[in-house]
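To keep things clear, I will list the structure first and then write my remarks on it.
Note that one protein chain of the assembly has been removed; the remaining protein chains are unaltered in position.
The chains carry the letters A and B, assigned in the order they are written, with residues numbered from 1 in each.
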Amino acid sequence: MRRTLKSSRALRVLVAILLASEGSGCKSPGRNDADTTAFRDDFGSAITFDTPPKRIVSLNPATTEILFAIGAGSRLVGRTHWDSWPDSARFVPDIGDALRPNIEAVLGAHPDVVILYASNDNQGVADRLRSAGIQTVALRIDSIAQFRRATLHLGKIVGEDARARSVVDSVQLTLDAVRAATAGLPQTSVFYHTWDSPLITIGRNSFLNELVVIAGGRNVYADIAQASPVVTLEDVVKRNPDVLLVGPHTAASILASAQWQAVPAVRAKRVFVFDTNVVGRPSVTLGMAAVNIAGLLHPGAIR
Amino acid sequence: MRGSRWVALVALLALASIVALALGVIPLSPRALWLALNGDGDQTAATIVRTLRLPRTLLAMLVGAGLGISGAALQGALRNTLAEPYLLGVSGGAAVGAVLAVGAGVSIALLPVASFAGSAMAVALTLYVAHASGTRGDPRVLIMGGVVVGAFANAAIMILLANQSANTVRGALWWMMGSVGDATMGNVVVLAGYIAVGGAALIVWARELDVLALGDEAAAGLGVEVDRAMRRIFLAASMLAAATVAAAGLVGFVGLVVPHLARMIGARRHRPMIVASALVGAILVVVADVIARTVLPPSELPLGAVTAMLGVPFFLARLRKIA
Partner (left out) sequence: MISGHDLVIRYPRAKRAAVDGVSFDAPRGQITAVVGPNGSGKSTLVRAIVGRVSLASGEVRVDGVSLRSLERRTIARSVAVVAQSEESAFPATVAEYVALGRFPHVGAWHRIGEADRRAMERATSLTSIGDLLDRSMEALSGGERQRVRLARAIAQGGEGLVLDEPTAFLDVGHEMTVFELLASLAAEGQSVLLVSHQLNLVARFAQRIILLDAGRVAASGSPTDVMQPAILERVYGWPIVVTHDPVSGTPALVPLRTPRHS
């Protein structure tokens, strides 16, 4: 009996350690992360809240969108210039950039908490905000698992655990449904076009890569770890993707370009435009993004 | 310069071009290359060679030739072997034009126009600054004018880039690091036009460069209208450089190093030196592009990064000469 108690406590400690570690862990969906009353953010700082904050500055398009989705949108007193979703984010004051934000502007909004993007650039910003007495939470949202984790953390912070859980579950449900629908289908090889000059695509560590896999596709550059690698047109020709996924402004120029004709998929006009309203950010629209991409790769498979 | 050297240069250029067409992510044997050039054989290879590698290699040749000619003419007119084509504000102005264009989200096709316009305005500003200082045609004043305009351009670029999205900054930086990757036969033809006109003009004025190299007073004594000659040579050389920047971004050190190489192989008077610089420049940039493409697959090094490596041995050699 004692032995089993000890081992179950050891198990719980192990779980707590796993929960506290950074990066995308292999977490199964639906785990109740809200069990812990405190957590560490992605800069390793311990985060505790006595009362839910009333004034939030969100310096990351993904977290802004998530906060709106879990019903905390009205508490936002500041966002970055690049936060365009949801539409009502427009009414939140624009404080500047997500990377190296203007600290004075942030302080001027008198926030109870600042949600930062956990990049190396922002480490100094987090320190300065903390020394000014502002609670700062740094989150890295680069993968689907990190999105889940961040949403649950945000839910805990603002006191909307249930809504956070339902957002996460809903996204997960959609992702699972797409995965199931494309499971038996032959994998379509994909080249995802992010930017033209230089030619940027997605690598293994990009959440978009995860979406492509869920949607029944195979990213031709999955062998490269980097999230946004620069590649050459000749190399794309060599890898010969079945399909190109491009943004709405690029499709016409790619189809018209003499050089892109070297890619067989372009010659066959298999160039499809993804919906930039849902595709492109690791946020609450991840499920819809998977649906959109699956619809392009396997038309008719998603109903 | 001896006839055999000319033959060697042309042969080297031909060889470099063939290698450039054959090498890449998909290497081709000579026979496969021949088929591809004619449009026969594997269609993918043919498209790669004809629409990707051929325009870029031709553009690389023209960029090298243009920068070589421009550098040779400027070093002669300014009587300074460290002068280079970007000196009179060409690079700063072009970069400002390009960054404005990238930031405004215009199509890539308009980038060359924006960059050329930027260069033209910067050169005009440099000439004006030098003229307003009152001294007549002193090369040092002109160089200072170029430094002033360049400093201003750098500040402008930093301000312009400070508030742009990550992809815009990356795109602008990529442009500034130089690349012939977006080459089409269209911009090959346009650049060829500029080089034909500008190059021909400078070759005609080459004898004047020989005389100008003696100094202002000596040149005036020999019948050269020094101020006017300097102005038109600067304009022609700068416009050549601006055209190469418009086509391929900033490809540094070529205009600086190539005239030295041309002198090393024996070209002394400016007419043979300008032509030799065109050939040497073409060879250098074609080779640099091959290196840029093949050294780090599947990615590509910026062309300007490869040519910047040229600066290292060049300045080391000069240091040894001085020491």
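Observations
Quick note on the criterion: contacts are C-beta pairs under 8 Å (C-beta built on N, C-alpha and C of every residue); 3 or more make two chains touch, one makes a residue touch a chain.
Note that the coordinates shown come from a computational prediction; the quantities given were computed from them, not determined experimentally.
The undisplayed chain touches these shown chains across the complete complex, B.
If you put the hidden chain back, the residue from B:Glu84, B:Asp182, B:Asp210 or B:Glu300 that touches it is B:Asp210. Screening B:Ala220, B:Leu235, B:Ile291 or B:Ala305 for touch with the missing chain picks out B:Ala220. Mapped onto chain B, contacts with the missing chain fall at residues 75-76, 79-81, 134, 136, 204-208, 210-211, 213-218, 220-226, 263, 268-269.
Here, only the chains that are shown with their structure count from here on.
Chain B has its Cα centroid 43 Å from the Cα centroid of chain A. Those residues of chain B whose C-beta lies close enough to touch chain A in the complex are 24-26, 44, 47-48, 51-53, 55, 107-108, 163, 165-167, 170-171, 174-175, 179, 181-182, 184-185, 293, 297-300.
Put simply, chain A touches chain B in their complex at residues 81-82, 97, 99, 194-200, 221, 224, 229-235, 237-238, 253, 258-259, 261-262, 264.
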